[in-house]
Every structure is written in C-alpha cells, then in structure tokens.
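To keep things clear, I will list the structure first and then write my remarks on it.
Only a portion of the chains appears, each positioned as in the full assembly.
Order as written gives the chain letters A and B; numbering starts at 1 within each chain.
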Amino acid sequence: MIGKSLQKRVLPLVALMVLLGGTAMAQEEAAGVSAEMFAVNNTWMMVSTFLVFIMHLGFATVESGLTRAKNTVNILCKNTAIVAIGLLTYVLMGFNLMYPGDGWIIGKVLGFAGFSIGLAEGVDATMAGVGAAPFTYGGGGYTYWTDFLFQGMFAATAATIVSGAVAERIKLGPFLIFSTIYVALVYPAVGSWKWGGGWLAERGFHDFAGSTLVHSVGGWAALAGIILLGPRLGKYVNGKSRPIMGHSMPLLAIGVFLLWLGWFGFNGGSVLSADPSAVSFVLTTTSLAAAAGIIGAMVTSWIVQKKPDLTMVLNGCLAGLVGITAGADVVSIHSSVLIGLICGAVAVLSVIMLDRLHLDDPVGATTVHLVCGILGTLFVGVFANGVVVGSGADAYTISFGTQLIGVLSYAAVCFPAGLLIFGLLKLTVGIRVSEEEELKGLDIGEHGMEAYSGFQFFSNM
Amino acid sequence: MKLIIAYIQPERLTPVKQALYEKEVYKLSVTNAMGCGQQRGYHESYRGVDVEVNLLKKVRLEIAVNADYVEPTIDAIIKGARTGNIGDGKILVMDLGECVRIRTGERGHDAIG
C-alpha cells in the first residue's frame, strides 16, 4: 500500500513556476522533506480540511435559504446526514476505490485497494508520518490520516450538490439511499480516473480541484434527480413559470460566504502541500474569480431582470468559484477575472434558461455546479492551452481536446448512473412525497416538527 | 352591505383569488390564522415528547361586499377552495353597517368596491 502515495493527484505547479524554473521545492518533495517542512505541509492540509468541512454548513444554509420555511428541517437533516454518510462510506471503501494504488481491476478505469482504512496493520509508520526525515508519503505533503480526511470531506460534497436540486419534494429515506450509493461507489470510481492516477490522468486531463470531478459529478446526478422527480407543485402552472421564493436571504448569504471561505481549502488544499508560491497563487485566482463572478452576475441580473437579484448575485459568486476550480493553478490572474465574469454572467442566464425548460432546481445547483463545472473545465483548455504541468514522467500538456474528452467521459457515466439509481428507487420505494405532504411541508411530513416553531408565515405556496 | 369571512386551506388562496376575480370581486383582505375544526390535526414529536397539533394553518379572508355580491362571492370561494376533503373551511356572513373609504371619505355602497 505504500506505492499508493506515488499515484496521488499529480501535484500541479503554477505555470509561473514552471516558466521560471523554480523547482527547488518540487525536487525536494520528490526526495521527501524535512520534519519541519512536513509539519508545515500537513498543518496546511489540515487547515484546508477544516475549510472544506465548513462548506457543508455553507451548502446547508444556502439550500435552506433558497427554499421555503416549511422544508427547512428536512434540508438541514439531509445535509447533516450526508456529511456523516460521506465520511463513513469513505472509510469503508470510498478512499480505496478512488485511490486504488496498484489495485486496478479494469484497465485504469476501476480499481480497489480493499475495504476499510486505518487498520493498525494497514497503515505503516511512513504513511502516518511517524519517524525521521525525509518524509515521503504524499511527497511529504501530509500524513495518511490527513490525506483520508481531506479527501473524505471532498467526497460528501458531490452528494450535497444533489440535495439542493431535489429539495422540497424528495423523500428522505430514498434520498439517503441514493446519496450512500453515489458517494460510496460512483464518486470515488470516476474520481480515480484522474486523481487516482487512472486513464484520464494518463491522457493529461487537467482538473485541478474538481470542477468536473466533484462539481459536475454532483451536477449530473442533480440533473437526473430533477428530471425524474418533476417540478415542485405550483412551480409551472399552465406552462407558465411561477416564482417559489426562498425564505431567508441571510441564510443564503451566510452560506455563500462560508462556501467561498471553504473554497480556500478546496482549491488551496488541492496543491497538496503548503508550497507558498503555488498555494498563494491558487488562492488569488480563486478569490478573483469569486469576486468577478459577483460582478458578472450583478451586472447581468441588473440588465436582464432590471434590478439586481441577490440570489443571482450570490449564485454568481459560486459560479465563479466552480469555474476557476479546474484551472486555478494554471490560468493567469487576468484569465481568472475573465473566467469569473463569464461564469457569473452565465449563471444568471442559465438559471433563467433551465427554468424555461421547466427543470425545477430550487437552488440553481445544476447551473452552478454542472454548467459552470463544465465551463470551468473547458476554460482550462482555452486559457491554459499548451501549458505543461508537472515535470519528468508525469508531465503533460493541457489541450482543449483532452478537456473535452474528460467532460464527456464524466457525463457519459454520471448522468446515466444518476438516472439509474434514482430510477430504480422511483420504481421501488418511490422518490417523491405525497402531494399533501408537499403542501404541508416536508418538515412535518418527514420529521414531525417545524423549523421555526411559533413564527407566523404564510404557507400558501 | 355584508362582511364575508372565510377560512380556507392556505394553498387554496390563489385559486380562490382567481375565482373571485372572475366574479369581479377585486378587493379583499387576508390574514394568517390557526384553525381547529373537524379536520384531524397531526402528530409532532419533539425531543421524544409527543404532541398532537390541532391548530392547523389556515388563511382567513375578509371581504366587504354589497348585498347583491354575497352569493357570487360565496360561490367563488367555494369554487376556489373546495377539494372535498375535511378542512376545506368555512364561510361566515355578517351584516355590515357602514363602510368608509379613508382616501375620499366616501361612505356606504360606493365606498365598498
């Protein structure tokens, strides 16, 4: 199992570094690092883990804020459960499916390194970071435990993305079954293609922190869920779309700020070490894309909707973040602003367009995670076309073609997988709550309780 | 002049409004209410303690109309609110002595519409 560390995500170096030939630190890593550097790297990776963790609160509040008060308990419960399910299935099998090491079963498409992490006999001293320098596991970037936890926090994210899109009408039990299967099997299996050192990694597909591997993977399942569930009652009346307003803009705003915060770890941690130059560059592109996403969405919303719609502005921020995620390490500062602007503007138009197609997504998850996830992945092929990533045997050149192949490959597996799982559940236990329950609210239907006991609100929708 | 008070299921508000519009009743007031009627409540459980919730969310309409509008209004409310299930609601009709439009000071029949 030691060999595994070598097939972890290839450390992407910022284009800049490559240009300037600043590879001192990179070389050091190949040969392992000092105890001090190991401690810094690992500390950074732990901090990144926390930041990714707090994204789950961000998702929970964004989704609550954009839906009605009568479904809030349900949403919070789903999002809480998903974190637990994500981590526990990742212990059981996800981690070893995603990073199969030498355990490839079908080509470099599917591998498995056995059930369960962390048996005393499975994790040796080197992996856990015990012993003397030079530290070599993960290039000296982190211990086995940090590795597991950081990746485990990512895993749950994919399922959480689905949660928002299918909100306000999906049955709790079936949703949890879906999430368990998707996060235990689908997410890690397809994740191995790139981050596990699989066939897409070998072809030189570039997805730095997961515009495709995390966001689109979640987004495709969200789209499948929306299609099979149908729209919420009252959303489309006689072919006309009607607004179903979210009940708390402060919750939404809290969520978006927390997600941005979390993205510092999502992207910054994906450097897989505390390399000052690489991490800080990634943080800068990430922040600028988020900021530009806000402006892009605000301007577009102001023009299209006459007044700036806060939900659009905040969706735009997330759109910018998803858009930069694939290429945060390789695009230039100016490109990051451009990517953010485009994704922000696209977010507004995409939300409106999907609504016109009567795809009812209460929180805009398909727009933010799927549409902008795809865009961001392709933008790598546009704005960083020809950039050489890595050095030595692992080096590859970014090209639009490969990016497109990557996007299509994930589409080809994740969307059908989502349709299949949701479809089977629909045929068997059913996935949609009764009309009466939907009207009364899932909080009472699924949980027998209310989110805002005592408060008075109109629930005529 | 009559004052019509109606309790309906919250989700029937839009159909009721539409039905009223068709009968040219454009003015009404709406409040949130909690109602207890023939409709069974539901069961909540909070931290292991059960409770039967029997005050259910309702919407209360208040519509002041001239006498000849009473029946059309009642019909419209029934049309919009009836689902045939217990809990559909109730309509109350009362005499209205006077009606004043604050803006103009107009009174009576003219002020109502």
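The rule we apply is simple: a contact is a pair of C-beta atoms (placed from the backbone, for glycine too) under 8 Å apart; a residue touches a chain by one contact, two chains touch by 3 or more.
As the structure is a prediction and not an experimental result, all values here were calculated from the model.
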Whole-file subunit formula (labels as shown):
A x3, B x3
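The rule is short, and it goes like this: only the chains that are shown with their structure count from here on.
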How far is the middle of subunit A from the middle of subunit B, if each middle is the mean of its Cα atoms, in Å?
47
Which stretch or stretches of subunit B touch subunit A in the complex?
10-11, 13-14, 32, 42-46, 57, 59
Residue ranges of subunit A touching subunit B (in the complex, touch as defined)
234, 439-440, 444, 448-450, 456-461
